[in-house]
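What you see is part of a larger complex, with each chain still in position.
Chain naming follows the written order as A, B and C, and within any one chain the residues start at number 1.
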Amino acid sequence: MSSLHTISRSPDSSLLDTCLTVINDGDALLFIEDGAYHATSQDLLATICSSIQVYALREDILARALLMKIHDRVECVDFQRFVELSCEHDKVISWF
Amino acid sequence: MKFSIVIYAAPYSSESAASALRFAQSALAQGHELYRLFFFGDGVHNASKLSVVAQDESNLQQQWHELIQEHNLDSVICVSSAIKRGIVDQSEADRYDLGVASAYSTSEIAGLGQLIDAAMHSDRLVNFG
Amino acid sequence: MSDTVANNSSNKKRITFISRAAPYGRDKAALCLDMALACAVFEQQVNYVFLEDGVYQLLKGQDATAINSKTLGNALETLELYGIDNICVDQKSLQQRGLSEADILAGIQLIDRESISELIKASDTVFNL
């Protein structure tokens, strides 16, 4: 069963690092709140397995002025799509 | 789909309670069912009806209240988290002689069993903290 | 665990708790434990994983009376008492903190990240705090 992982703290936390050690193929990542800053981590994002879709919440990206800086792999989504992604995956795992 | 949402964060000190609210609004707007809201830990502060907010700011507690009322949602405040934080309903206010309830009556104060029940009976349980 | 597979066809949900916080400094460790204990009544299939700073909860000899709090070190015994028997601790988190099996309470299964990954995959709901 696949999971949608939400990450809600900045890279100053170890949330994403730890998440990536237990993530499964076919899971997805969604950066929300201060997690939005991960969307600009060029080095780290390049290492994430290609079977894992990477999203960031548009509202949080816009508020923080990150739109022009985000990595190619990151797709901006709104809350409607956040809800849809929650349905497409079998569960949601929140990292906070 | 049947969603339940768990809120661990107090309003204002973090963005999480606001994220949870917007997720709830969005799920309902898309026709999903909200089986239960569960306020836990500092999250119980979202149920305070004593909040007063400046005109240019949004009143999160009131928005939760209005959402719950409008959609007739099942909303639970964890009793063990709530009463030590001063979030009490009328019956507790009476029992402990506190004068008045601080919690909106649109939420019910109950135990953690309601959270596990939500985990069992929802298709998706989403945590915000 | 032999009845696990048989029970999957029933109404049981597989609920995994990942406890990632040190005890006392924040209330996350206590909240996570309370949720798991509430689970026991419902006879679900429960996994409890200590990860990252959560492994500090398992140190022998804790005494939170020093800070007017409840000692969480007995968490394991409580969990077992409540019939939650799949309790495990992440080996890497122990290592990173300079801890060995001798430092922590007995009877806890050491696992690696890959196994945690599999536990997560096989779960219906994951509480992660």
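Assume contacts are C-beta pairs under 8 Å (C-beta built on N, C-alpha and C of every residue); 3 or more make two chains touch, one makes a residue touch a chain.
All values derive from a computational prediction rather than experimental measurement.
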Task = Since each distinct chain appears just once in the view, could you give the copy count per chain for the complete assembly?
result = A x2, B x2, C x2
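Quick note on the criterion: only the chains that are shown with their structure count from here on.
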Message = Using Cα averages as centroids, what's the distance between subunit A and subunit C in whole Å?
response = 26
Query = When the centre of a chain is set as the mean of its C-alpha atoms, what distance in Å lies between subunit B and subunit C?
reply = 26
Query = Which residues does subunit C have that touch at least 2 chains other than itself?
reply = 124-125, 128-129
Query = Which positions in subunit B touch two or more other chains at once?
reply = 8, 125, 127, 129
Inquiry  = For the complex, give me every residue of subunit A touching subunit C.
reply    = 1-3, 14, 18, 21-24, 90-91, 93-96
Key: Contacting residues of subunit C [partner subunit A, same complex]   = 20, 51-52, 92, 113, 116-117, 120-126, 128-129
Ask   = For the complex, which residues does subunit C have touching subunit B?
value = 11, 13, 15, 27-28, 31, 34-35, 37-39, 41-42, 44, 124-125, 127-129
